[in-house]
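Missing here is one protein chain; the remaining ones are kept as they sit in the complex.
Every chain is named by a letter (A, B and C) in the order it is written, and numbering of its residues begins at 1.
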Amino acid sequence: MRGGFAPRATVQAMLLVEVALAEAGAGTGFLSDEAAAAIGRAARAEGIDLDRLAEDAALAGTPVIPLVAWLRAAVPGHETSVHIGGTSQDIIDNGLVVQLNAGVKLLQADLARMANGAAALARAHGATKMVGRTLLQAAMPTTFGLKAAGWLSAIDDSRGAIRHAAAEALRLQFGGAAGTLDVLGPHAVRFVEKFGFGLSLPVPAIPWHTSRAPLCRLAAAMAGAVGVAGKIGTDIALMMQSEIAEVAEPAAPGRGGSSTMAHKRNPTLSIAARAAALRVPGLVASLLAAQDQELERAAGAWQAEAAVWPALMLCASGGLAAMAEALTGLEVFPAAMARNLGLVSDSAIPAAVAGMIERSLEDHERMKVGSDNK
Amino acid sequence: MRGGFAPRATVQAMLLVEVALAEAGAGTGFLSDEAAAAIGRAARAEGIDLDRLAEDAALAGTPVIPLVAWLRAAVPGHETSVHIGGTSQDIIDNGLVVQLNAGVKLLQADLARMANGAAALARAHGATKMVGRTLLQAAMPTTFGLKAAGWLSAIDDSRGAIRHAAAEALRLQFGGAAGTLDVLGPHAVRFVEKFGFGLSLPVPAIPWHTSRAPLCRLAAAMAGAVGVAGKIGTDIALMMQSEIAEVAEPAAPGRGGSSTMAHKRNPTLSIAARAAALRVPGLVASLLAAQDQELERAAGAWQAEAAVWPALMLCASGGLAAMAEALTGLEVFPAAMARNLGLVSDSAIPAAVAGMIERSLEDHERMKVGSDNK
Amino acid sequence: MRGGFAPRATVQAMLLVEVALAEAGAGTGFLSDEAAAAIGRAARAEGIDLDRLAEDAALAGTPVIPLVAWLRAAVPGHETSVHIGGTSQDIIDNGLVVQLNAGVKLLQADLARMANGAAALARAHGATKMVGRTLLQAAMPTTFGLKAAGWLSAIDDSRGAIRHAAAEALRLQFGGAAGTLDVLGPHAVRFVEKFGFGLSLPVPAIPWHTSRAPLCRLAAAMAGAVGVAGKIGTDIALMMQSEIAEVAEPAAPGRGGSSTMAHKRNPTLSIAARAAALRVPGLVASLLAAQDQELERAAGAWQAEAAVWPALMLCASGGLAAMAEALTGLEVFPAAMARNLGLVSDSAIPAAVAGMIERSLEDHERMKVGSDNK
Partner (left out) sequence: MRGGFAPRATVQAMLLVEVALAEAGAGTGFLSDEAAAAIGRAARAEGIDLDRLAEDAALAGTPVIPLVAWLRAAVPGHETSVHIGGTSQDIIDNGLVVQLNAGVKLLQADLARMANGAAALARAHGATKMVGRTLLQAAMPTTFGLKAAGWLSAIDDSRGAIRHAAAEALRLQFGGAAGTLDVLGPHAVRFVEKFGFGLSLPVPAIPWHTSRAPLCRLAAAMAGAVGVAGKIGTDIALMMQSEIAEVAEPAAPGRGGSSTMAHKRNPTLSIAARAAALRVPGLVASLLAAQDQELERAAGAWQAEAAVWPALMLCASGGLAAMAEALTGLEVFPAAMARNLGLVSDSAIPAAVAGMIERSLEDHERMKVGSDNK
């Protein structure tokens, strides 16, 4: 994820969009196949001086102006074939969509690992009795399997939600200077279709230059997933407390030590998930606030998004990956659970518990099939 | 909306849940039909002393304890039949779901009015030329109809999103004291089904006591809609500027005056929508932050939600209703649009514009059909 | 606090401002003393139909227009003497300042109680050994008195910070229709001084109609205090866990029970403080977002503040009052602390601990003196 949202990757995503734009242009007669091929060959971010691009972008108010200048210089003889029909926002928004498409796949892989880990715990510990705790007080007997099934159900819910939100948000952006597709003349529909095809993106009815709600909902779906990871991290950290000691994060050399206290084993992965969960509400709030986009292109709100998305994706990735690792190798101590159960009057585990676990696992199997067919 | 989220309505929603709980209990043999009927007759919030309930709730840490005490006192001879099988959170969460179900319908009605207003503008002004403005600068010619089609598309997107999010979030909550359905024995499944049926709510695989992501996504979908309203309000307020004067909010006696300047006509409705849009990111952030719910019931995070939802729903309702009214009666001044068009070199409106408007209107027709079948 | 920010209190605060405005007008010859006296007598919110005022305010875009109309009707013969020189925002902002002035006093009283409670604990338990816990793991021996001294230091810090922020933020607002004091002619300076004197508010160099940073900082200072309360609540709730049981919130009839589990004693006060702490970041974010106030008066951002402040003040008040009560009567169980200390290798308490506690208590004494002289 760090690679996918690094500055050079962002530039490369924009260059991919310029290539697709050129191919759409070649396919509809605005430029030659040769020019499109030259643009395709030249559009490699490796050689770009990112510091200078950033400076020029700050001055211009957009990275697209200096990037297009750079690309033009890289295709001698085809300068006028670069950036035909697009506006800065088309390039930047589609670049973001390309990056998010890849980023969502990584998050979904982490979530799948989390779910599989939780499912294994739910299956293995359906009958492992422990105390259920409400308001941080011992309440009633439950099983660790039911707890894990609750995690599983929440994880799978987020997987479905991100899939749905991504399908709605990750669409082609294309409108030209003021959203009117002004330079394409009678070829507009065909051009846009080819452009979307080149980027493997569905084409909406109308440009979404100033309609950011679908992106906000995708962010909220991710924030929901990070919240789930944070809640699981909280549960693990609480169960790992020295006085409770019912589970432990998987051990690894160098993990969870203390710079001063050799005896400690800290809930490092849970801390990472909780830290991520604390940050996402503010990041989502920034994206929601940036919905206030004036007229045909916003003067500030749209630009504010650019720094938020990488922060959100890295934050989400860190939190989900930590919990994927924790759930995959979680150490469970049934004896400690049995000991703490003494805090409440023991009783048989209700019959309903097994059924709830089973239904969560069935839903999980369906989710896996759905993922495969995605 | 103000009525639906007033304190007494919140209490009434919880009482409705107690009634459905009693009916499910009667249907599965935990209490007599007579007791359930008595509970149904008694469960009317009109007579409750809300101030005292609030005091007792603050002391108890939950309104359910004093409310159940009140209800028991109201059904002499059936005291032990009240609140069988439920826990405080089951009552409160289902009460919230009942309120949100009604609240969502109101918001959807406002959104439908907004959409119809925008659609009428898109249809009427498809060829009304005006200057497209990007980064608050005159950019290119466009049409007012295309702008309205952009609004329409964003509004209809939010309608679909809220519908989807509500279907996912507004489900039965039921788990008993620690989520194990502990007192229901072999009748658990049937009990839960009857309970869900009584409240017309789908039954999830497992209680969602500490899984709040679906509610957060519903909040985000609403925030998206309010953001759309805010963006339209911004557009209208900018176009209403004295120097631009291309549209005006519908006039009404007493609307938009100034306490000191008789000549002014203020964009009151747009201000209401913009004010709402400014508030929702913080409210959604609070709900996202409250996802950190410990173990089987949270000590603080869950309780934090209670005050946020009414604020969010009132805020959303205010913003959407304002824009519904503004879009329904918006005054459009094509002559002023033509005058301001002089700022950019005039040119023919691109052919693509009509197609984009048409596709937005087609999507809108489909959305209407979808709404009817909901 | 609930009373001080109820709708009627808000109206009454605005009427107080109208009275002070009239008195300043009488003192500078804009109206007769008789008129000012009549306005003073009439300006009582008890008789106002708040529902109708809210409706008219929604239509007008401001409550001041219908309120001024009501006040004029209430002073027959002096109608034209009402609202001279002020604009809607002067009335509303000063009304808010009046309410905040009273609200801050209540919060400071809660904080003083919190501090005194923490100081008593720090004094009493300077040598009560317990385990210090870092990253939710047993780490090193410490004393409960040092923990309480840490709370104390944080509470007193917030008291000073709120005092400072209130002094900066709670100033007279006065500018007239566009911030130019346009109707006051050569009397402007004297008028403004009298107006400020009447409301006991300092007079700034220039109206702060669109400069909201000082108010945001006051909100942040309060949010800091609520965060301190939340942190203390977290500490108490964690120490109250059934497996740890080192402290307990003060018992009271009806407090902390469970609707289903008679044996439980829930950390109700801590939950209230934690719930408040979860909500304030979003509320402060809304106020910070509302700083974007256009030109001479904002179209949305200023209006957005109106609903946020009461929510923030009630939230803060609830959280601080809960911790004031918890700290005042906290039950401490040194035997349990000693037992849990077995988790780490015991050792003598460092000599520095007593000194740190003492310095916190000395700072606290200074803060008390400062408060008395405020």
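Rule of thumb we're sticking to: a contact is a pair of C-beta atoms (placed from the backbone, for glycine too) under 8 Å apart; a residue touches a chain by one contact, two chains touch by 3 or more.
Just so it is clear, the model here is predicted, and its values are computed rather than measured.
Which listed residue (B:Met1, B:Ala177 or B:Ile271) would be found touching the missing chain in the intact complex?
Residue touching the chain left out of view: B:Ile271.
Of A:Ala37, A:Leu278 or A:Ala354, which residue touches the hidden chain?
Considering all chains, including the one not shown, the answer is A:Leu278.
May I ask which residue of C:Gly40, C:Pro66, C:Gly196 or C:Pro281 touches the chain that does not appear here?
Looking across C:Gly40, C:Pro66, C:Gly196 or C:Pro281, the contact with the absent chain belongs to C:Pro281.
One chain is left out of this view; which of A:Ala22, A:Ala35, A:Val308 or A:Leu341 touches it in the full complex?
A:Val308
For the chain left out of this view, which of C:Glu79, C:Glu193 or C:Asp235 touches it?
Going through C:Glu79, C:Glu193 or C:Asp235 one by one, C:Asp235 is the residue touching the chain not shown.
To test your reading of the contact rule: which positions on subunit A touch the chain that is missing from view?
56, 58-62, 64-65, 68, 83, 86-88, 91, 176-177, 230, 233-234, 237, 252, 254-261, 266-268, 270-279, 281-286, 289-290, 299-301, 303-304, 307-308, 311, 315
For review purposes, identify every residue of subunit C that touches the missing chain, sorted by number.
Residue positions of subunit C that touch the missing chain: 61, 87, 132-136, 139-142, 146-147, 149-150, 153-154, 157-158, 161, 164-165, 168, 177-182, 184-186, 188-189, 204-214, 216-217, 219-221, 223-225, 227-228, 230-231, 234-235, 238, 274, 277-278, 280-282, 284-286, 288-289, 291-299, 347, 349-353, 355-357, 359-360, 362-363.
Even though one chain is hidden, which residues of subunit B still touch it in the full complex?
Touch with the absent chain occurs at residues 131, 133-140, 237-238, 240-244, 258, 261, 263-267, 271, 281-282, 285, 289, 340, 343-345.
By our rule, only the chains that are shown with their structure count from here on.
From the centre of subunit B, which other chain's Cα mean sits the farthest off?
So the farthest one, by centre of C-alpha atoms, is C.
Just how far, in Å, is the C-alpha centre of subunit B from the one of subunit A?
26
With chain centres defined as C-alpha means, what is the inter-centre distance between subunit B and subunit C in Å?
29
Please output the residue numbers of subunit C that touch at least 2 other chains, ranges allowed.
Each of 237, 258, 261, 266-267, 271, 281-282, 285, 289 in subunit C touches at least two other chains.
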